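The complex appears here minus one protein chain, its other protein chains still in place.
And now, chain A:
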Amino acid sequence: MDSRRSLRTVIDPKVRQVGFFAPPDRTNSDQTEPISASSSSSPLVTQISPSGNSLSPVMIPPPRHSSDSRPVPFVPNPPSPLRRESIAAGSSYNPSDFFPPTMSPTAPSSFAGRVGVGYGVEYSDDIVASSPGLAVRGSSVKASAASSLPSGGFDLRALRASSVPASELTTVSTVVKLPPGIADKAGGASGGVQNDRPANSKPAKEKSTKAERRALQEAQRAAKAAAKAEGSKLPAPATSAVNVKPAKATKAASSQKNDSISVAASEKKAGDRLPDKDRKKDVPQPRMQYDDKSRVEKAKRRAMVNQTEATNRVELFRHLPQYEHGTQLPDLESKFFQLGPVHPTVYKVGLQYLSGDISGGNARCIAMLQAFQEAIKDYSTPPEKSLSRDLTTKISSYVSFLIECRPLSISMGNAIRFIKSRIAKLPLTLSESEAKALLQSDIGRFISEKIILADKVIVKHAVTKIRDGDFLLTYGSSSAVEMILLHAHELGRQFQVVVVDSRPKLEGQLLLRRLVEKGLKCTYTHINAVSYIMHEVTRVFLGASSVLSNGTVYSRVGTACVAMVAHAFRVPVLVCCEAYKFHERVQLDSICSNELGDPDAISKVPGREETNCLDDCAKSEKSTKGEKLQYLNLMYDATPSDYISMIITDYGMVPPTSVPVIVREYRREHLWI
């Protein structure tokens, strides 16, 4: 995918060409070529280069002709029937024309099965690039693919009966088997075809080998697990056979030239030690699971904040951190003037997180970034150390301090990634003061462009969706939504607002107060009444803590409920979220990643201690039988994309299905990696 995008920038119009843009010079011949209108067989389609330029139609295999148009009798491989079609068609294309757009229509589907599909894509790429004028070559590729496939198919069937992990393993390894042979063929074919071809192929290949390594490791791990789990005879030989085969293939391939493949092969031989080390590099660190006793102990020893863990926890959410609230703050405050490893401004921000003085995604993120700015200003590189390395560890230690105060939000994670990448990319020639100034200005730019300016753009877009006579509903307190409502009011639109709120935080009251001050006509209700009020509502505006790449909106708990009710009443739901909060993760529920709030907040009503009727129940139970009553105070929930009509971001109004597109297109540009 990388090579694709970078290649496109070389072509002269920088934009993606929809419709009628012909690249200036090359297509003259294309243009004049007459279109034969008489026959309609699908090969003809491939001859017309669509719109006379670098665009290619996605070939969908005709359901009935599939057997006669392609005589090669291979067993269809689950991840890539469609890909193969494009290989067959690809041979008639001019490679540079074919290259860029093939991917885009299928790309969104690639996250469905990352390893498998991603793989098919890479490898078809290589073939397409190498195929021009080499029909013989192309067929040999096909033959090799075909020959290697049936065994894979067989294994698959044989193993599916045995156990689930084993069958996973085989699907992985059948895919693994393909690339080495094909990739080297592509490499061999590339010789005199095109000038920029080596440059293109290289990144793709590197990437594929990385993925391949991972796949191999997965395979090994699964094999081990399977072998351990079942003592039975059948699966073990089969898996070993599968594992050996790719090794052979890679060995043969490595003789060609490709060192990265030979790395894979040697890794194969090295066995179990190497992958572990490698995996640490490749796979992002998994989130800490707080039900893992030993790791929690380890983390505790490192911790600065003295947290006492809550004793009474809900079984399903044990993997999330939960502490007794209210104990740490005085302790930390007393340490404020001691000389600690944490910079005072960061310390202050941490305390503010802890006490809840700063809340809300944007506010927290801005506070953190400004604290880092301050810390960088006061930073000086210790002797014998390099700035880029030492500062990174410093920032990491600050971040872990902040995490102890309150778990990071996804937007903060993105901002931290941004800072770290900026530090890592600092030119070595800069002096320390210059580097610090550069970093500070970068952070300032991030705040102003990605957060403040983005909000303005969102407001501009969203206001177009507010009409006179509208009845808008919002939930909780989102800064973006507030700005939208106020701006629309300033423009003189006549509309009403329903602020829906929920216990225990009652954030909506603050929003309500501010709106009423500005003279908006408001209604205030609790979430219990949302189904009652919804039939009068014309639009629902919601904020978000993060938007994940399957379109799921991760937001204040209760949002999903509001969105669902709105969907049931056919009221459009608009989510306002800055693009820096987008994340490529996919999450299906709100259980595996969430934040737990103070559990007592649910049962207590502030200012009215006597209403704590549940308290004695909980207390008495605890003393006699232990934990029969547990409070669960979740902070966030995940709203499925089905309930969302539109996401308004700084890149405009997009459907929730386009979130991965934005994540893919803009990550590189803004150096978030």
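One rule holds for everything that comes next: a residue touches a chain if its C-beta (ideal position, glycine included) is under 8 Å from a C-beta of that chain, and two chains touch if they have at least 3 such contacts; residues count from 1.
The rule is short, and it goes like this: contacts and distances are computed from a predicted model.
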**Asked** Just by its UniProt name, which of "Probable cytosolic iron-sulfur protein assembly protein CIAO1 homolog", "ER membrane protein complex subunit 2", "Translation initiation factor eIF2B subunit alpha" or "Polynucleotide 5'-hydroxyl-kinase GRC3" is the chain not shown in this complex?
**Response** "Translation initiation factor eIF2B subunit alpha"
**Given A:356, A:444 or A:655, the one touching the chain that is not displayed** = A:655
**Complete:** Where A:214, A:450, A:465 or A:556 are the choices, the one touching the absent chain is A:465
**Request:** Using the touch rule from the top, list residues of chain A that touch the missing partner.
**Result:** 12-22, 24, 31, 35, 37-40, 42, 44-45, 48, 50-52, 55-60, 62-64, 101, 104-105, 107-108, 465, 467-471, 494, 535-539, 569, 571-572, 574, 645-646, 651-655, 657-658, 661-662, 665
